[in-house]
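First the structure, which I've put down as structure tokens, then a few questions once you've had a look.
Some chains have been omitted; the remaining ones sit where they do in the full complex.
As written, the chains take the letters A and B, and residue 1 is the first residue of each chain.
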Amino acid sequence: MSDSTETRTSWLSGDDLEVVRGQVPLVYVEAVPVRVDGAGRVVDVGLLLRVRPDGTISRTVVSGRVLHGELVRDALLRHLEKDLGPVALPRLPQTPAPFTVVEYFPDPSVTGYHDPRHHAVSLAFVVPVDGDCQPSQEALELTWLTPGEAIREDVRSEMTGGHDRLVRLALAHCGCLP
Amino acid sequence: MSDSTETRTSWLSGDDLEVVRGQVPLVYVEAVPVRVDGAGRVVDVGLLLRVRPDGTISRTVVSGRVLHGELVRDALLRHLEKDLGPVALPRLPQTPAPFTVVEYFPDPSVTGYHDPRHHAVSLAFVVPVDGDCQPSQEALELTWLTPGEAIREDVRSEMTGGHDRLVRLALAHCGCLP
């Protein structure tokens, strides 16, 4: 998630966000997009190929900040639309409980989940998408991978910040970690 | 769930099922059908009006046995189709974990969940349905109720066997217990 995008939809200028970042953990949401079959089984996992703030290319899941005054569900929908386009038709879960909580720190040794910018507490959800995904200009590509492909060593090496582990936790939650 | 229906799709005659029932707990699935809004929030709960084996009328959720050799997901789909018709378009959850497990006993004092026929261990799921529900001849009617209506005293009194509690657990799981 780039800050330029965030700034357009939030009430914080870049400067204000910098100040807040040093004072409290930020609330994030993350969505692991999946394709499911008629019985709800996960068939494919969607990974975004994108440029991270440090300029490197990486595969990642849908992710972004919850704004002041925004509901978690609305933040999820907003970031899904931003990353997958307006006709992806995401199916948000009924329960407000995430399948896991991921804690990102500037120091990667704390939890293994790493964000150089700040301390963030992220609520992670598995989200089936039925529609046509059209990644925005920020995301270069969306690739659908089978669970077996998503945990391959070469794919995992393209995920940073701990997202490869997050994807495996999502697959495990769905009972389809190979 | 009537035994006549079960018998048609299973490999057990009524007599054999009687014998098995006294020897091991049966595996059941239960689905609380819901209507959701675009952000995944539960808007309505679907309750079936049906005639129970003892002849009384009651409101209930989708429920039935898992057959020998049948996957839990397939049993869920089969019972949803049997009770809601072929075009209900149920959305099964990705996780194989039920939101709760309900244990039915012939003695209602054990858990509060009661089935006069047998000991059953039931995996309960919340299942959004998008399509047109056409209850089968066994279910007389399907009624969509708001969470507030579904927990009203008069509606609860029409549910037996502990199903009123199951509906409240489902609403709580979805964060919308009033």
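Quick note on the criterion: contacts are C-beta pairs under 8 Å (C-beta built on N, C-alpha and C of every residue); 3 or more make two chains touch, one makes a residue touch a chain.
Here the structure is a predicted model, which means the values were calculated and not measured.
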{"item": "Number of identical chains in the entire complex, 2 depicted", "value": "4"}
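Here is the rule we use: only the chains that are shown with their structure count from here on.
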{"item": "Rotation, 0 to 180 degrees and nearest 5, that superposes subunit A on copy subunit B via CA atoms", "value": "180"}
{"item": "Centre-of-Cα separation between subunit B and subunit A, whole angstrom", "value": "34"}
{"item": "Contact footprint of subunit B on subunit A as seen in their complex", "value": "34, 36, 38-42, 71, 73-74, 76-77, 91-97, 99, 126, 128, 173-175"}
